[in-house]
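What follows is a single structure, written as structure tokens, with notes after it.
The complex is shown incomplete by one protein chain, all other protein chains being positioned as in the whole.
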Amino acid sequence: MRKTQAVLFSLLLLLSFCSQPERQPDEVRVRLAVDPANLNPVNYSELEALQILNLLYNSLLAPDLSYNTLKPSLASTLPEVERTDSLTYFTYQLREEAEWPNGEAVTAADVAFTLKVLKAPYVDNESVKPQVEFIQDIVLYADSPGKFTFVCTGYSPEMELLTGDFFILPSYLLDPEGLLNPLTLQQLSDTVAVAHNNSRIQEFAKRFNTLGSSQSTEQLQGSAGYTLERWAPGQYITLKRKEDWWGTTIGKASEYLTANPARISFQIIPENTTALLALQNRQLDVLDNIPVAEFEQLKQNKTFQQDYALHSPQGYELVYAGINTRQSKLNDRRTRQALAHLFDVGNLIKVTQQSYAIPTVGPVPPDAEEFYHTRLKPYTFDVQQAVALLKSAGWVQSSEGWHRSLNGKREALTLEIIYRAGNTTYEQSALIFQQNAAKAGIPVTVQALESSSLNQRLAAHDFDMFFRAISGNPFVFNFKPLFHTSFAAPGGFNVTGVGTTESDQLLEGINAAETQEEKAQLLKRLQEVLHEEAAFLPLYYRKEKLAVHRRFTNTKISGLRPYYDVSSFLLKK
Amino acid sequence: MASYLLKRILLAIPVLWGIATLIFLLSRLMPGIYGAELLGQSDSGYFGKADANSREKAYRQFLHRTGQDLPLFYFSLSPATEPDTLHLIFPESERLFLKRLSWQYGDWQLVSSFHNSLKYVEQATPVAQRNRLAPYLQTIYQNPTPKGIERAVTALSSLAPNQVAQKSQLQHHTAQLLEGQNPYAYLMPALRWHGTANQYHRWLVGLAQGEFGTSFRLKRPVSAVLFEAVGTTWWLLLISMVVATAIALELSLRMVRRGGHSWRKAVLPSLFLLDSIPLFVLAMLLLVLLASPAFLQLFPVYGMGYFQEAQLTKAQALGQWLQFMALPLLCLVLANLPYLTSQFYHALTDTANQDYIRTARAKGLSESTVIRKHMLRNALLPVITLLSDFLPALVAGAVIIETVFAIPGMGRLLIDSVLARDYPVIMGIVVLVAAFKLLSHLLADLLYATADPRIRHATT
Partner (left out) sequence: MSRLFHTLRQAWQEFLAFRVALLYLLLLTLLVLVLPWLPLPFHPNELDLEHVFQRPFDWEAYQQGRPFHWLGTDTLGRDVLANTLFGARTAWAISFPVMVLTTLLGVGLGTSAGLYGDKKARMSRGRALMLLLAALVAFYYGIYLPLQLTSLRFDTTAYTYALTLALLLPGILVFGITPLLKRWDFFCEEIALPVDQAVLRLIEMLTSIPRLILILVLASFAPPSLLLLSLLLIFTFWTGIARLARAETLRIRELPYFEAATGIGATQAQLIYRHALPNMLAPILVSSVFGLASLMLLESTLSFLNIGVSTDLASWGRMISGIRSNTSAWWLVAFPGALLSLTVLGLQTLSHYFLKSSRGNTRL
């Protein structure tokens, strides 16, 4: 027995000596909360996968996180736009320097190939296919291999963004036999032509659909500055910088087309507590999405701050509450305004976000100063006001709560709030609202729903009120799907059913606006209308919370996902 | 012996089939489908990336590609009034509404013409008035009782001043619907035969051929995914079990000795205490105590190793692996020690009272010879069953340990698949765990039979 004890003790000693693995300084170690299911550039399913794919592939346009603007990436300039009655033409020119890993230039033919992949049947492309539905055709130019034109149906402001949003794929690598070559883009949506070429497309799809699994690292190469070095599923994914990458030779644009760290390693750590401990052990360089309470504590920790810089940029994720205007008890806007007065946004931000959030009056982010309606005042927490509004809407208060009779039918004012199960922020917000509503005598029940049943109930308009967030960006303000009445049918984006004749006109006007001033004016009026209607109650824009190791500069911290540009990290001299 | 074995295997197969079928059917009866969220509106932005129609189309393509649009089983039993084309109706919210109507009113013809005329009125109403119509439409959609429909349609007709044609059509169809209704129709069931083109058949045929299918989420064959995950978990479980068994045996031997009273007094209560701490609290405690800079920083925090540029030698790799696995192993050992020790202890004390042990003691054999030679051998017999029960149960512990310590194994695979509704993987895990358990039972029986002649004779 003595022996066993001695062995155990020495084992422990041994372990304590070799506990900290050493590491190279120019390797950036980033935490991933989920193991990406696959890294297919067409059919990825997580934002984490997108972050990695962005380091492997280029799209035509990309956001520059240091200015939060859209910049040309694989394209040399922003596209030329030409509009006719029913069609819009976007003409792009690819960068001449751009090349694939085998040294061949990226050409318009690759873009055409990519579009075919996005639209082909049998390919796992269901999640992006709808996004490029509006691109009818692509025109190539024989005299210039880098030039092409997208032919698009109709016009909406986000089209420019969407035409440059998908990753351009190398045709030589993914379709070496040229299976898709004989087909044109339009043939792919034609059932007769598809039936004719069925075996061809299926053969291509069969191979393409395996792309992006952890076994297919050879195939997973694009035009961007990194290649996939190793992927140990569930553990880590490492990327290695390409030698002699074309992006270093493009002059000014190489400020935002970067590949600085020699190696980027994404560590997969699902549990938050574990990730935080790893950060405090200096085993991670970048950690985002830090829980607020922990972030506050890290701020107090001086020794930690010597090694890490903490950032809290304003994000573009709007947390809001939606009220179902179709319910007869909530159809009167005064009732909804009364509910809006029961939101204690200040306390909500203080408690659920520990003040790391910015309240907003409308869906336009407050930092978009040109468009944000500064004179509009958000609803204040005011029980008296709420009670007065309820009374004016015809409600009568009794010991059981509020009720009124409508067409001879007695109707009680009760609310059920639904939100996605497992989200503590919504849960806390709902509980706080519940307590506030109780002060005004409105009984509120709170129901967490598993996300697919939540979506189902929202789509069927079977709810009173819900909490949710939408992610946005500072480039495009097309609110039509969210607020236009033509999207209010079951399954449409306009879940709250808000919308008047005026708001419909405003939404169409914003999308058609020629000048910034006109757009700003219309957007401000829209914010007023939405405020008045009080069906879509914007609460706040959250601040993101992340820590980055101090040995790096040029981190390009931003409110846009993924909140930093890991490819631009530079070691401090 | 061989026939006994065969009989056991033949009995095990229907059990396995039963479990798998039960879980399969249960899993598909509930709402929610993999990909529904992905293709749905969960990450809607400032702008819709696509309109509802093309999303719908893509969704249907996805269902078709993965075979999820097929009927669930060979037959279905549902009210006769439900049309068998119902599953072709999209969007799903509309399908639910029509199902409700068909159940309530019993005549599909009337229901669909009512629904169509309702849609016409809705479409023909200008935006300005739509807002006022909305509550009545909502009543119809959410609560289409005869009374509710009648009242709402009357209100609708009085509200919209124009669209006379559509309105009169709606009133006409409503009247027909209410007149022709059969409120008990849904009580009459009808059996529908779907043939072999169903999800269950496909899955079962695949399973019989050793195919678990392809994971929706990971786009890889389930068997490959499982193989990888099992590789990690297997070693974790095996090592922790061996260590825990060894310690438990040693402890129980010490306690059962004549002079083991002080051991009993010290060990039993502390094991009780250990047993009463939830596993996740234990894991968190160990993590905070032994891997945090605030206390003792002995172990790396997470995962199974970092990226290394050079390939490690076998010994180095093992060293690294052990170093990362130390905390999870410790956790599992601590969590399972109490149960094992108490079981061993009871088995040993039971044999201690047997006559032959008394005889052995009376013969003057030394205490350790009595225990190790005589007691242990006889006490080990029930321990075999115990261990065969125990290994699959460890998988449950692995769920928590793997989540906390970020180890990619079965437990985490299960949690991830459950959250993503990746049915092929869930089914694969369930079948695997069940098969493993049955196998280990079989093995235990075999060992029993070889060890104890009485059983051998009874069975042959």
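When the chains are written out, they are named A and B in that same order, and each has its own residue count from 1.
Just so it is clear, a residue touches a chain if its C-beta (ideal position, glycine included) is under 8 Å from a C-beta of that chain, and two chains touch if they have at least 3 such contacts.
Values in this document were obtained by computation on a predicted structure and should not be read as measured data.
The residue touching the chain not shown here, chosen from B:L178, B:L204, B:A224 or B:I277, is B:I277. Across the entire complex, the residue among B:L63, B:L96, B:V370 or B:V383 in touch with the chain not shown is B:L96. Of the candidate positions A:P291, A:G401 or A:P443, contact with the hidden chain is made by A:P291. The chain not displayed touches chain B at residues 11, 14-16, 18-19, 22-23, 26-27, 29-30, 32, 77, 96, 99-100, 103-104, 142-143, 145, 184, 186-187, 189, 269, 272-273, 275-281, 284, 288, 392-393, 395-396, 399-400, 403, 414-415, 418-419, 421, 426, 429-430, 433-434, 437-438, 441. Even with one chain removed from view, chain A keeps its contact list with that chain: residues 272-273, 276, 291-294, 297, 347, 350-351, 421-422, 424, 427-428, 430-432, 435, 445-446, 448-450, 453.
Going forward, only the chains that are shown with their structure count from here on.
Chain B has its Cα centroid 30 Å from the Cα centroid of chain A.
Every residue of chain B that touches chain A in the complex is listed here, in rising order: 31-33, 35-52, 54-59, 61-62, 65, 91-94, 96-97, 126-128, 130-132, 134-139, 141-142, 151, 155, 217-220, 228-229, 232, 250, 284, 287-288, 291-294, 297-307, 319-320, 322-323, 326, 403-409, 412, 416, 420-421.
Listing the residues of chain A that touch chain B in their complex gives 1, 12, 15-16, 18-21, 23, 34-35, 37-38, 40, 45, 121-122, 124, 126-127, 129-131, 133, 156-158, 162, 209-210, 212-215, 229-230, 232-236, 238, 263, 265, 267-271, 273-275, 277-278, 280-281, 283, 324-328, 331, 363, 407, 409, 450-453, 455-456, 459-462, 470-473, 476-482, 485, 487-493, 497, 499-501, 504.
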